[in-house]
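With one protein chain removed, the remaining protein chains of the complex are shown where they sit.
Labels A, B and C are assigned to the chains in the order they are written; within every chain, residues are numbered from 1.
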Amino acid sequence: MGDNPMKAFVMNGIGETGFAEKEEPQAGPNDAVVKPTKGLVCTSDVHTLHGAIGERENLTLGHETVGVVEEVGENVEEFEPGDRVAVGAITPDWGSAAAQDGHPSQSKEPLGGWKFANVKDGTFAEYVHVNEADANMARIPEDVTDEEAVYITDMMSTGFMGAEHAEIPVGGTVAVFAQGPVGLMATKGAELQGAGRIIAVESVPKRQELAREYGADEIVNFEEGDPVEQIHDLTDGEGVDSAIEALGTSGTFEQCVKVTKAGGTVSNIGYHGEGEHVNIPREEWGVGMAEIDIATGLCPGGRLRLERLLRLIENGRVDPTHMTTHEFGFDEIDEAFRLMETKEDGIIKPLILFD
Amino acid sequence: MGDNPMKAFVMNGIGETGFAEKEEPQAGPNDAVVKPTKGLVCTSDVHTLHGAIGERENLTLGHETVGVVEEVGENVEEFEPGDRVAVGAITPDWGSAAAQDGHPSQSKEPLGGWKFANVKDGTFAEYVHVNEADANMARIPEDVTDEEAVYITDMMSTGFMGAEHAEIPVGGTVAVFAQGPVGLMATKGAELQGAGRIIAVESVPKRQELAREYGADEIVNFEEGDPVEQIHDLTDGEGVDSAIEALGTSGTFEQCVKVTKAGGTVSNIGYHGEGEHVNIPREEWGVGMAEIDIATGLCPGGRLRLERLLRLIENGRVDPTHMTTHEFGFDEIDEAFRLMETKEDGIIKPLILFD
Amino acid sequence: MGDNPMKAFVMNGIGETGFAEKEEPQAGPNDAVVKPTKGLVCTSDVHTLHGAIGERENLTLGHETVGVVEEVGENVEEFEPGDRVAVGAITPDWGSAAAQDGHPSQSKEPLGGWKFANVKDGTFAEYVHVNEADANMARIPEDVTDEEAVYITDMMSTGFMGAEHAEIPVGGTVAVFAQGPVGLMATKGAELQGAGRIIAVESVPKRQELAREYGADEIVNFEEGDPVEQIHDLTDGEGVDSAIEALGTSGTFEQCVKVTKAGGTVSNIGYHGEGEHVNIPREEWGVGMAEIDIATGLCPGGRLRLERLLRLIENGRVDPTHMTTHEFGFDEIDEAFRLMETKEDGIIKPLILFD
Partner (left out) sequence: MGDNPMKAFVMNGIGETGFAEKEEPQAGPNDAVVKPTKGLVCTSDVHTLHGAIGERENLTLGHETVGVVEEVGENVEEFEPGDRVAVGAITPDWGSAAAQDGHPSQSKEPLGGWKFANVKDGTFAEYVHVNEADANMARIPEDVTDEEAVYITDMMSTGFMGAEHAEIPVGGTVAVFAQGPVGLMATKGAELQGAGRIIAVESVPKRQELAREYGADEIVNFEEGDPVEQIHDLTDGEGVDSAIEALGTSGTFEQCVKVTKAGGTVSNIGYHGEGEHVNIPREEWGVGMAEIDIATGLCPGGRLRLERLLRLIENGRVDPTHMTTHEFGFDEIDEAFRLMETKEDGIIKPLILFD
């Protein structure tokens, strides 16, 4: 690899996209080059495009992909060309202090495991470079499809993490705020953590329906009244053991604190893109003494994580493909971005087909 | 209550049972008296009868029951006569040091939360005394049947605890040794903790079938070969993240250590009734340095726990009644004990009907 | 007890104090009555007096006390009249759902374990009623003085909790914001949790001096520059593993988030008395994804906790009496309150002598 031109879908300044010709990536000694077969567009791609992480020029977009290994570096032991693999959206530096501390997604700097379409070219290209390939990819089992597998790279890993951080007791009550794809996977994650009752906050009918499919026992429609009041009504004024914020606004974050009982946990997975502060409501937080803890996280990466998520699909514990509402060829990816922006046509996740 | 005679099914020395006339219990200020409607016979009742906890004379047997509140003490705030309730098999002293330390089942002395048919009369009687009633019983919701609810008092609480202690990662691999009723609930518990692959070790076809129903992905029949080898074969020699011992022999405990990978967890829920030692195999334990931790526990009690388990039934996450293989009237309870001893007729759990 | 009048120091509406004659308390079956020998005035008493928890009429103030048991209820097993005891500032209902959930300080309602001088009469009186005496008091060993012991009831329990919640790694770095008595004990607590480097934020020389005595390796004086910058300078821009908020303002809370590295923990022990929100700075919080968790808590109570804290004093691990800057007779307690309010004369803790 390395000397030939390839096609990539790039950001050219804030709000501007287009196809560019780039040089094919090369694999260093620990790395791999992967040829994507299927990808997904993420709402955070849209955020990036609109400047959430600042100006970017000629940066390839995308971070959710599966594909076929094209080339591996000399130290790579686990993979060889031709392997069908899932690539983590987050690809940490595993020897870094943060990874040694149990926070690989923060390797080298805050959010430092997030490299694709942030500090290096993303996955919407004919070829993709993967750092520390042995540690950051996983082989896809024969009985798992590409479409299924691409959901583990971010949606399942992030959504499930929201539930894992929420300290849900077996049989406990959980509220999940917003049922976009990450929120839906948080709902499913809550079920997989043994929640006894899951309340999903959502107003869009198709998302409500999927929420039920992924484990929600009740739906709270915030367009029909204050969700805090509705959840207190549903729980006899007691509140929930755990609340998961899957939208990324200070308003929903505040609601999460308000519906959580003393001694409970708020788990944040929303990307807070705006404002100077995220606000904790002082009184409902028990003036700082009600033992309502707040957990946060960035999508866990790593081969082990990916393999475990694949196992859940393989054994029928979860089918993420119900979130695929649209399909586009790589050539049509611009249209996928447009829909993700407008959220029109009931879009949840658009699947990108590379061949 | 208190001055009338009532009928109780008692142990009269090792191996001897019979009905006795006893005085009806009275409720102290924090206590309640409950009239049982449904009960379950537990294998540990049979152990007790055969002397596992020593000689007992005129001790009422039984610890799994649901019923109707007959009387409450003056300090009881949460219940009143007529309430339909589940009574925890374990009824801790909640102010004790052990409970304050997070180990209520060990209150006042090791296993001190286990009072029924151990240090006080059990539940196979017309009336049952419950200490600290507000803390040790739970109201049964309308849409949960007595038969469903009686399973939370021990089987679900203990079995699920086995999975909770097993530190199962989302998508992780788990082996559950023995699929009696507690093992079956450990299997279900592993599923509720997000296991990606559950291997159940069992030889009896009916139990294998229930194991699959409760979440097992694969069955290892120890009559068809060494289960340690079979599990290593199934996991490409890697072993499992977590192993749950649900039988109570040193042999299966050793197997649990042998199938667990370095860094994994062995969760013991078996009652080890025999021998001087439970053996850890030294080499497979990594000469004490392979980070294979060993967790143990006694059935968690408490109103909160019971309420959470009821919620799982209420929302359809688990149906424990498939374990009910037989039904007997209270008068026929001797026959239930006989079957639990011989395990004949494919018995798993016999339901006792009190009215 | 019960029929005689006694003297109590009460709050009579916001900002008004005085001595009142009250009836001596009586012990219910699980309770005790204690005759105080030494007490401490807490800044939160002053907050209460100024309306932080609302209007109160004829409410006895105070919650930090040691004394001698005068009377015990019939169910009390651990204590008898004449015992020298420490009484927890927080006296939970141990059978409550919150206590069963590991959050006794939140029993029955948020902050529900806080009863003294909140929902019942406090400890600045000739006699004090203690609920669930077996669970909420501890006998003071012979070689521990009353003055030492009274510090365990709140200052040591709360301050140490701040460090316990801070997830301090062995050898990790910690910043403690504010070195009042709770902050000083958080500093000592950080040392007792194995912190490798403790940075205390404080401007008052006497408090800086005590901070060093209790384990601070460095002092950051916020009057000499932005403490966030100073801490980043001290840590080569890396930030600390853990920050402890021991003041209770949104401003210092924000600073805590800003000095904590990605993957670190903010532990709040400050009582946030003002404002609608406590603010999380969005960017420094990694837009919600930097894995900076936020923990909160209310002083842990309970006999076990008290006994463990006494053991630390007994074996010379901590000497809290260096915080006693003033002494007053019970008759002079008004002056102690005045000084705690103005913080004049370098006051840290005023010891109240009851005999």
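Heads up, the rule we're going with is that a contact is a pair of C-beta atoms (placed from the backbone, for glycine too) under 8 Å apart; a residue touches a chain by one contact, two chains touch by 3 or more.
What you are looking at is a predicted structure, and each value in this text was computed from that prediction instead of being measured.
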Chain not shown, its touching partners among those shown: A, B, C
Contact partner of the left-out chain, one of A:25, A:39, A:62 or A:104: A:104
Touching the absent chain when the full complex is considered, from B:227, B:248 or B:320: B:248
Identified contact with the non-displayed chain, of C:15, C:81, C:102 or C:171: C:171
Contact with the hidden chain (one of B:6, B:68 or B:280): B:280
Residue among B:67, B:270, B:301 or B:320 touching the omitted chain: B:270
Touch criterion as defined above, residue of B:109, B:233 or B:331 at the omitted chain: B:109
Residue ranges of subunit C at the interface with the undisplayed chain: 160, 164, 169-173, 189, 191-194, 196-197, 217, 305, 307-312, 314-315, 317
Residues in subunit B touching the chain absent from view: 98, 101-103, 105-106, 109-112, 169, 245, 248, 253-254, 261-263, 268-282, 285-298
For subunit A, residues in touch with the removed chain: 29-30, 94-97, 99-102, 104, 132, 134-135, 302-305, 307
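Assume only the chains that are shown with their structure count from here on.
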Type of subunit A:subunit C copy interface by residue overlap (half), same or different: same
Rounded Å distance between subunit A and subunit C, as computed from the means of their C-alpha atoms: 41
Touching two or more other chains - residue numbers and ranges from subunit C: 101-102
